[in-house]
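Quick one: this structure, given as structure tokens, is what I'll be asking you about.
Omission of a single protein chain aside, the complex is shown with its protein chains in their original locations.
When the chains are written out, they are named A, B and C in that same order, and each has its own residue count from 1.
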Amino acid sequence: MDGLLPELEVIRKDFPILERTLAGGQRLVYLDSANTSQKPQVVIDTMVDHLERHNANIARAMHQLGAESTEAFEAARDKVAAFVKAPSRDEIVFTKNASEALNLVANTLAWKSPFQVGEGDEVVITEMEHHSNIVPWQLLTERTGATLRWFGLTDDGQLDLSDIDQLVTERTKVVSLTWVSNMLGTINPVAEIARRAKQVGALVVVDASQAAPQLPIDLGELSAAGVDVLVFTGHKVVGPTGIGVLWGRREVLEALPPFLGGGEMIATVRMERSTYAGIPHKFEAGTPPIVEAIGLGAAVDYLGHIGMDAIHRHEQAITAYALKGLQSVPGLTVLGPLDATQRGGAISFELEGVHPHDIAQVLDSRGIAVRAGHHCAKPAHARYGVQSSTRMSSYLYTTPAEIDALVEGLHHTRSYFKVG
Amino acid sequence: MDGLLPELEVIRKDFPILERTLAGGQRLVYLDSANTSQKPQVVIDTMVDHLERHNANIARAMHQLGAESTEAFEAARDKVAAFVKAPSRDEIVFTKNASEALNLVANTLAWKSPFQVGEGDEVVITEMEHHSNIVPWQLLTERTGATLRWFGLTDDGQLDLSDIDQLVTERTKVVSLTWVSNMLGTINPVAEIARRAKQVGALVVVDASQAAPQLPIDLGELSAAGVDVLVFTGHKVVGPTGIGVLWGRREVLEALPPFLGGGEMIATVRMERSTYAGIPHKFEAGTPPIVEAIGLGAAVDYLGHIGMDAIHRHEQAITAYALKGLQSVPGLTVLGPLDATQRGGAISFELEGVHPHDIAQVLDSRGIAVRAGHHCAKPAHARYGVQSSTRMSSYLYTTPAEIDALVEGLHHTRSYFKVG
Amino acid sequence: MSTDLDSLYQEIILDHYKNPHHAGLRAPFEAEVHHVNPTCGDEVTLRVHLDDGPDGRPVVVDVSYDALGCSISQASASVLTDLVIGRPVEEAMQTHEVFLELMQGKGQVEPDEDVLEDGIAFAGVAKFPARVKCALLSWMAWKDATAQALQSDPALQEEKS
Partner (left out) sequence: MSTDLDSLYQEIILDHYKNPHHAGLRAPFEAEVHHVNPTCGDEVTLRVHLDDGPDGRPVVVDVSYDALGCSISQASASVLTDLVIGRPVEEAMQTHEVFLELMQGKGQVEPDEDVLEDGIAFAGVAKFPARVKCALLSWMAWKDATAQALQSDPALQEEKS
């Protein structure tokens, strides 16, 4: 098969969990990577080495362990900055996950700054957002008297941009959208939309939670197009939980008021009043997720070593193969675009007569892990009139044989529930 | 020496970093545990086992790995609830650190709820707070038009409660204070202050970041006294970074509006409006720090196994020994109470004629790790007219011999800088 | 592997799933609730109709529902109605307790067929933590609706106390 990672079996050996057997001696077939990715040994080892040999608090400690820990933490920031080609490493803020990063922006926009959102202002999102890119904006607009608006979706799973001129207007203060949909797999034209949003002076926020694992990111280009903020989450790029990334254009981060207060985010503190540190520290209150940032550094190094272009090609090859296999199952309908070159690697589908929970359960009894439910994208499900769906999602360690196992498992599911 | 942990050498073997040698072959003498504690092997191994064998996202995943991961995560909540004797496990919310927990409360109090803080309301803190329990309240009061007030300190490092009747009044909406000071070591009478605050109907928030590592916590008792919220941070109780704990009385957590939006904190999401999940999930937006919570569970189990009473006795014994040793150094002044039974194990001091940085540097060259600076407690330093101080802080693995090394190092520091 | 799956998807469950009893929404009713499983989006709208029994104590006259969900959640709604319709509220609540215990027993609780009838088929579900919520969705909705019905009707409430 064209496009697969050449050393796939070697790569699989990097991921200890792939050796795992489940109930009944079944080998694990992990097809839930859009939910969270598995971790290579090097990420785990880097974290262990830190905890066993270099653990100390950062910035504040003057001793050798403190210096080592600080250096490792800040080196992780450099690695992440390089991974997304950030114009400046100071523009990389560590959060606990993508959700916190999105909330950081939405929450601070309620308070005084050149970007403050108030009565009469509008925030534009899309109907295919993950809840983490919906609820923060609902909270912001409800609390400030602003209005939330959104792009709808076309029947084939694309953003409906036909009413962009009605949606993105002089009243628009923020446009926030996902780059790659975690439900439909759709890849959105973020640069194009950013350019449009910039014409009306809106702040442009991109949720790259599903893009970062799969696509090479060039923030030089994206920021030139008008993207002001981009977020992603560590645990989906083979890093640990507890760590997320917010990139923000320097002028934006400098102008936003602080989010969380405390710890090292200050310049000076008096009881009456405090002043704040420069970016990125201004947004990193308290002891940051140190070992998690260091683990994430190892993770993006690992991905960079394999090459994001190669990973993207692999994902496309597997996705194309999966789309073909899935469509061979009678009664199966894929939600979202059918052209693998135009989409990410998460494929949600319905199987007539069998509820997603029941599909997932039968697959699980064969060792195949998929996700069933609304995938934190209830509005997108509602748009297509489905209450929940089954989702398979691959990653750099996924093999065609695993897709075969899934397809076979789906045939078996149909016969188990005696449909068709 | 009375009160030391009986199996101290065995306990030390649990902490791999204590075997570490530093530049020049020096053995590590780690006296910076109030900054962050070291991690026992069992915490590291638990995290590794999770990452290598059970890693999956929680709540949302229906497969075996998902069930294992969810069970481990929720079991960690049970362990933490037991560690602090929480009235209900649902009252335990996982955050990324203590700072986020404090900000969660301060931030949500700005919005509509029975506890909302507004114009004319007052928030009372103390002059010995860590920045993380100052800045969030400054942000809240500045943004809402409320007033921030605070308890001052007595010359011997205690809270000055003489004007409590002027400070805690009908206007007081929140009283937030630290249980144990990270700079002075002072143990505050939190139950007494909580009872007083309850008389005026104020919300009582306790920062237990320095208490949780050292004192047995009984939230049954504290909540009966009127404490509504208590927070601490994982990395100071031999757990990993990236995880903090917020305990809140059920009625309070239920009444507070959501903080971060997204992920599994919802009941249902429509584009127009969302409803929220019950506690604790309402406050856990996005993928939580899963492996970190599991690590914290192992950490509190470890502490519980040794026994918090025994650890407290050990800390007191070491602290008494250290206070005596430090006072043998000419020109050394301890900041804070001098009675070990009335204080925590962090001891800040000044040494005449040598700046804290320089002290820390000389000690570091002998492998001794202490903290130098303002320890995120600038106002308390200002209160005592010092710009920065040196702080030693012990923990359950600290030996009297390490205190001897510190005292010897301080004598050496004096001679190195030719003072006295 | 198939054995485990078969212990979850017992014939009884699949039968109730394919042919749910008492399905649909009917009047009269004193309370209607809408419950959602936030994780998967499964939903149930459920109505309760109570009335005084011969001894003056409230009786479950009807439970009607509209459920969207997996086989386990649909079958459990069906079994629920079989077990509670026509029973005194107090007795039905006890059955609820017994079912809850079974579900939360992690597969360690021996089901009592006299009380649970077809409900014993759910014993296997208790071994699948992720599915327990599915089985409990309509039971929780019923309890909620019944409490509301008792509260909203002072007559019923008086009788009860």
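Keep this in mind: a contact is a pair of C-beta atoms (placed from the backbone, for glycine too) under 8 Å apart; a residue touches a chain by one contact, two chains touch by 3 or more.
These figures come from a predicted structure and were not determined experimentally.
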item	value
Interface partners of the hidden chain - shown chains only, full complex considered	A, B
Sole contact to the chain not displayed, among A:Met1, A:Ala23 or A:Ala267	A:Ala267
Absent-chain contact - pick from B:Asp90, B:Glu127, B:Glu254 or B:Asp358	B:Asp358
Full-complex contact with the absent chain, from B:Val237, B:Ala372 or B:Ile403	B:Ala372
Which of A:Ile17, A:Val43 or A:Met62 contacts the chain that the document leaves out	A:Met62
In chain A, positions touching the absent partner	59-63, 66-67, 70-71, 264, 266-268, 277, 281
Residue numbers in chain B that touch the chain omitted from display	23-24, 26, 355-358, 361-362, 365-366, 372-374, 378, 381, 387-388, 416-417
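Definition applied: only the chains that are shown with their structure count from here on.
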item	value
Reference chain B; chain at largest CA-centroid distance	C
Inter-chain centre distance, chain A versus chain B - centres from mean C-alpha coordinates, in Å	31
Chain B-chain C separation of Cα centroids, rounded to whole Å	45
Inter-chain centre distance, chain A versus chain C - centres from mean C-alpha coordinates, in Å	38
Per-residue overlap in chain B, given as positions that touch at least 2 other chains	60-62, 66, 264, 266, 268
Residue numbers of chain C (touch at least two other chains)	39-40, 128, 131
